[in-house]
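Have a look at the structure that comes next, please.
Of the protein chains in this complex, all but one are displayed in their positions.
Residue numbering begins at 1 within each chain, and the chains themselves are lettered A, B and C in the order written.
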Amino acid sequence: MDNLQVEHALDWMAKTNEKIQDNKEYLTTLDQAIGDGDHGINMARGFGEVMKKLNGEAYQHAADVMKDAAMTLMSKVGGAAGPLYGTAFLKLSMTFKGTDVDYATFSKGIEDALNGVKQRGKAEIGEKTLVDVWSAVANALRENEGFDSEVILQSAKSGMEGSKDIKATKGRAAYLGDRSIGHLDPGSVSSFYLFESLAEVINEGA
Amino acid sequence: MDNLQVEHALDWMAKTNEKIQDNKEYLTTLDQAIGDGDHGINMARGFGEVMKKLNGEAYQHAADVMKDAAMTLMSKVGGAAGPLYGTAFLKLSMTFKGTDVDYATFSKGIEDALNGVKQRGKAEIGEKTLVDVWSAVANALRENEGFDSEVILQSAKSGMEGSKDIKATKGRAAYLGDRSIGHLDPGSVSSFYLFESLAEVINEGA
Amino acid sequence: MKKIINDPNQVVQDMIKGLVAAYPNSVKQLQGTTVIARKDAPVANKVGLVSGGGSGHEPAHAGFVGKGLLDAAVAGEVFTSPTPDQVFEAIKAVDSGSGVFLIIKNYTGDVLNFEMAAELAEAEGIKVEKVVVNDDVAVEDSSFTTGRRGIAGTIFVHKIAGAMAEKGGSLDEVKVIAEKVVANVRSMGMAISPCTVPAAGKPSFELAADEMEVGMGIHGEPGIERTKIASADEIAVELTGKVLEDLELKRNDEIAVMVNGLGSTPEMELFILNGKVHDILAEKGINVYKTFVGEYMTSLEMAGCSVTLLKLDDELKELLDAEALGSAFHS
Partner (left out) sequence: MKKIINDPNQVVQDMIKGLVAAYPNSVKQLQGTTVIARKDAPVANKVGLVSGGGSGHEPAHAGFVGKGLLDAAVAGEVFTSPTPDQVFEAIKAVDSGSGVFLIIKNYTGDVLNFEMAAELAEAEGIKVEKVVVNDDVAVEDSSFTTGRRGIAGTIFVHKIAGAMAEKGGSLDEVKVIAEKVVANVRSMGMAISPCTVPAAGKPSFELAADEMEVGMGIHGEPGIERTKIASADEIAVELTGKVLEDLELKRNDEIAVMVNGLGSTPEMELFILNGKVHDILAEKGINVYKTFVGEYMTSLEMAGCSVTLLKLDDELKELLDAEALGSAFHS
């Protein structure tokens, strides 16, 4: 895969939706442990709506797919995850706009999304939020060249797993202090599904 | 035993109290099945207070023991049982007043108490209330001569057991209609303890 | 049993203490009793209103003590009607010479204890009248038995008789209006989980994870039917249907609706139920004049609800709208 085309973008969202729906309960269980138990429900509702929206439209450009995903997530997810994922996809759409989404553009998109999320959530790396996954992927993309499913999958995975043994200082899990250590961050897990889906799209599109 | 003396009356109340306290949970369980689950609590509280009252006084006459028991039950039990037991003991005290409590007087006392309870509660025999026990005992006393512990025990027992397989038409169990059949009436069981205690007093006093 | 209490045998005294601490400007405890009275009782030239019953139904009845409502509420032990001496104290404390009106829920214990108190009061020359509320259509209305129970509909009696007394109605007028409310109010309830009397320490009944009890009493008395748990809409249909059957409402009749929570049912669920109740009524062309959603007559921490309908006329509407200043009923 050289460029992220419309069909790739659509497939990316479809695969992400599938994983989120399949793991709705798991995400909720993770959020019950250190949050309020709605992350799976929120993400499943949001991505379900994203699919409804995308299936009803014809797209010319991946940027428009990202934009519709962003607006849908923003208005259907709620909680912390809604504005954060909404911001991430909005940034992707802005960076992708008017250009082919080649590796450099894509990589910059992820970087911009990461920065958007960090700014919105006032979170840095290592605070046990989905920022940890996005930054791990952004770093890996920066150090690599060309779409590589393994690089994306492994970096996302390490970001997600790295969230487990640290203390949360942002989001709802922060209320737990040290008691948050040893638990996976639900938002990091949903972000992992997003990048795992992307890796699959790359594999299939390769 | 020829006369119910003060010490007999006191002993009667003490033995009743013991049985009520020992069977507090049982009475409550019976009341949970077809009532509201407070009969054991109510009776235990009431007889506990009766003992406190009686232990603090010196009595000349069984009638006064009955009177203090009546007033204490009336003001400490509440629910349906409070006014009914209160009325019963008040009638006993009125009938006993100013005379030796020989068998005839005692028998008339129980009869008067029964009538007092029936009037207060607007209940007849066979409605699955403590009236069934009091009337069984009153009947047996009427047909007998002289204090006989077995007569009292057996009549009370048959009154209590007779309450099991009939449908309640008075008291809280009446709301259950046919579903009350097969359950012992809690008030009949507490009345049984009262007469069982009396039987023991007669045995010991014989 | 998990409860936020100290001594299970002291819950009523402890509760009253905390209640008076909360509202010291509007209510008082009659010393040495479990009676909560209006701070300004007896109110000159006003019929005094007394209600009460077992505790565990909070805010009933102390939450309905105040201007335009009750003058005193007598609190018995949990689910146990108060004793005659306590009710008698309440009667004496609220009598201004205009007489005292008793609002009694139809349970053997309540009727007996209040009646005996009335006898004591009459013996002291206090005029006493009473009404017995029996709104629960789950129970058959029969003169051979105890008859129907009094449940959440009692609150409407407090409100309307209270308004009549407040505006200067005589003892007879208060009685007439209270009887009018009783004649026009019907309720029915259901539960999905039991409650635990503190001194008993164990739940009043058991329900399987998928069961509900229809028509149970507010003291944990078993209901008339145990069925699989139904949807809010189905529950609304069942409860409203039973009430409508009994109340015989016609198109364009005006009513007040109360959707009452029994203790641990979230307000969210009460509102969901209320939505369907209104749909049902709208379909029949019955006009809802006013709706009350919340906890008015509870059963400790029981989960469940009741639906009450009160048929109104102009007089009842005016009295229902009149000012009321109880901690649990403020209008």
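The criterion applied here is as follows: contacts are C-beta pairs under 8 Å (C-beta built on N, C-alpha and C of every residue); 3 or more make two chains touch, one makes a residue touch a chain.
In this text, all values refer to a predicted model and were calculated from it rather than measured experimentally.
Although it is left out of the displayed model, the omitted chain contacts the following shown chains in the full complex: A, C. Among A:34, A:114 or A:189, the one in contact with the hidden chain is A:34. Interface note: of C:83, C:154, C:204 or C:274, the residue touching the hidden chain in the full complex is C:274. Looking at C:235, C:249, C:286 or C:316, the residue that reaches the missing chain in the full complex is C:235. Interface residues of subunit A with the unshown chain, by the touch rule above, are 28, 32-38, 40-42, 45, 74-84, 120-121, 169-172, 174-177, 179. The missing chain lies against subunit C, touching residues 2-6, 11, 14-19, 21-23, 55-56, 58-59, 63, 192-193, 209-210, 212, 229, 231-233, 235, 259, 263-276, 278, 288, 291-293, 295, 298, 300-301, 303-305, 327, 330-331.
Following the convention adopted for this analysis, only the chains that are shown with their structure count from here on.
Separating the centre of subunit B from that of subunit C, both taken as means of CA atoms, is a distance of 32 Å. With centres taken as mean Cα positions, subunit B sits 75 Å from subunit A.
Mean C-alpha position of subunit A lies 54 Å from that of subunit C.
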